[in-house]
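Shown here: the complex without one of its protein chains, the others still in place.
Order of writing sets the chain letters: A and B. Residues in each chain are counted from 1.
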Amino acid sequence: MGIELKNITKKFGGYTAIDDISLNVASGELVALLGPSGCGKTTLLRIIAGLELPDGGKIILEDKDTTNLPPREKNVGFVFQHYALFRRMTVFENVAFGLKVLPRKARPSGTEIRDRVEHLLKMVQMEWALKRYPSQLSGGQRQRIALARALAVNPKVLLLDEPFSALDAKVRQELRRWVRKLHDDIHVTSIFVTHDQEEALELADRIVVINKGRIEQQGTPQEVYDHPANAFVYNFLGNVNVFHGRVHNGKVTLGSHRVDAPDEFKNTEEKASQAFVRPHEIGISRIRSSEADLEGTIQEVRLMGGQIGLNLECEGFEHPIEAEIPRDLYINLQLSRGDKVFVSLNRVKVFTGDYAI
Amino acid sequence: MLKQPTPETAPLVRKRVSDPLPVQILLIGLMLLFFIGFIFLPLGLVFAQAFQKGWSVYLESITESYALEAVKLTLTTVAIVVPLNAFFGVTAAWAITKFNFAGKAALKTLLDLPFAVSPVIAGLIFVLLVGSRTPFGSWLGEHGIKIIFSTPGIVIATLFVTFPFVVRELIPLMEAQGRDEEEAALTLGARGWQIVGKITLPNISWGLLYGMILCGARSIGEFGAVSVVSGHIRGQTNTVPLHVEILYSEYNFAASFAVASILVFLALLTVALKVSMEKKFQKNSSHH
Partner (left out) sequence: MGLFQTKRRNILPGFGLSMGYTVFYLSAIVIVPLSMIFFNTFPMGWDPFVHAVTAPRVLASYRLSFSTALFAALFDAVAGLLTAWVLVRYRFPGKQFLDALVDLPFALPTAVAGICFATLYSPMGWLGATLTKWNITIINSATGIVIALVFIGFPFVVRTIQPVLEEVEQEIEEAAHCLGATRWQTFRKILLPHLFPALLTGSTLAFARGIGEYGSVIFIAGNLPMKTEIAPLMIMSKLDQFDYAGASAVALVLLLISFSMLLALNAIQEWQQKEYR
């Protein structure tokens, strides 16, 4: 096992930042910690790296209990949210730092260090920047140097704190794919933090969704996306329409409509519930295809790359429903603002309980 | 170094022409008047008085043995005081900026305390602590250690007076830099002294130097505190400012101002260094 966390707890004063988190990461796995701002992602990462001490629990790296080891002895590579490059050192010196501070016996020779640094810089495609200072690099370039620096010491575990958050959308995409490829090449056990669900879904072998210092769900991107464990996870992963209603005997009330509830609600008593439908799982047609279809009016049409976003006003619904349909369909149906259409809600996901967004 | 407009020149570009020209001329004139009366006349006077009896008297005054002894004592004091306060400054700034603990604000206030103390009181407290008429002082005296009216007294009084200079420069600087780089070094396997030597010190080098220059300038020029603990023994416990005073009170004005002119020169040097380092600061901070 690469990383094992057992019942980690961390309090800041009276505030519980990490609340009894247990987590296993297999060797060579790339795991995403996903959660809203302030949920404790950075804190958890810092605890693993030894930069913060947990109030309770155990941290086991490669089958060795490292809970009370200082960061120096943990052999963890950490890429900071704002890079934390050494501003008075060149790129070369930055990357070589971890090797140069090794005890004399373990320290490689000058040429070995040079070769290793050059190899790493080539890997992150920054070999040309050897003599530059961090202030002379762009954000994305600094990010790569930070990565190379962390990898220089052959860490057992690589931790990345929001590695792409300070970058613009395009660079972000590129670097994300590049990191995935890099990970496939070197296979170091890695955890990265993000609050961007798209990033987590695309990059990770496994996603761990965190909220308020607790794990809400973990699983492969597919599992988490298709079978969210609760309303929070469903809501956090992607755009969603939320309907507050009641569930009773296999039927959910949505606005003034009733639709079939998923099987597990067959025989329930009447309960407050929330129903979720993702915009792209809303069907639009010119003709009624089933009893359950709603009648709606197109209020707004938005161009969203390959998709078209529609705001639909449906009678009996307080808020407009958001839908996304492929561009082709939009053209075929010859839709425009003010048109009346039939709306079908597919794959309605129902959660009971009083989760509030 | 990136070519960027320094913050100093940047706002000038969009600065409006503010007041009407006559007002500007009036205000600049008033300011010049103040500068002439309070800066230029005194400066000019020093050199005029110093050279009133010609070059030879000037040279003689500053190379005469008591003057040289005074310079030696002042340099000795500076050479002890500046490193001690600089080392303390780095240590205290490390403790204060890299860790969280209760009472931090109170500690910071205490560090500024010597600024609020009159120089004469700064001298007085050491006379009260280790003067020959105090229990501790007489005990030291029995063991052949003399502090007041000798060099150690001058050194500790100067230590007190210049105590806050370095640490005051470093705390805001290190607070702004945060702990990220130190933590990064930690995860890369660096030990404490490696972090301080390779990361922290290079990052604060300019601020440290700046603080040391201010500390040095004040050590050279301190008068009140040193005057209390010195004993004014020529050739032994006379610092340069005290020597200036003695010559002046003996109506030996030419010699007094000649020695003073060295101090003026050093003061001008300090001011020039300060300006050039502030430029350096701004350039550095515009990168990050």
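Points to keep in mind about this one:
As a convention for this text, a contact is a pair of C-beta atoms (placed from the backbone, for glycine too) under 8 Å apart; a residue touches a chain by one contact, two chains touch by 3 or more.
As the structure is a computational prediction, the values presented were derived from the model and not from experiment.
Contact with the chain that does not appear here is found for just one residue of B:154, B:173 or B:260, B:260. Touching the chain that is not shown, out of B:54, B:172 or B:192: B:192 (per the contact rule at the top). Of the listed positions B:110, B:145, B:201 or B:233, the one in contact with the omitted chain in the full complex is B:110.
Per the touch definition above, the residue from B:49, B:76, B:150 or B:236 contacting the chain not shown is B:49. Listed here are the chain A residues that touch the chain not shown: 50-53, 70-71.
Taking the complete complex into account, residues 11-12, 14-16, 18-20, 24, 27-28, 30-31, 34-35, 37-39, 41-43, 45-46, 49, 88, 91-92, 94-96, 98-103, 107, 109-114, 116-121, 124-129, 131, 133, 156, 159-160, 163, 179, 182-183, 186, 191-192, 195-196, 214, 217, 220-224, 227-228, 240-242, 244-245, 248, 253, 256-257, 260, 263-264, 266-268, 270-272, 274-275 of chain B touch the chain not shown.
The criterion applied here is as follows: only the chains that are shown with their structure count from here on.
If you average the CA atoms of chain A and of chain B, the two centres end up 54 Å from each other.
By the touch criterion stated above, chain A contacts chain B in their complex at residues 49-51, 70-72, 74-78, 80, 82, 84-89, 97-98, 101-102, 135-136, 149-150, 152-153.
Contacts from chain B toward chain A in the complex involve residues 2, 180-181, 183-191, 194, 198-199, 202-203, 287-288.
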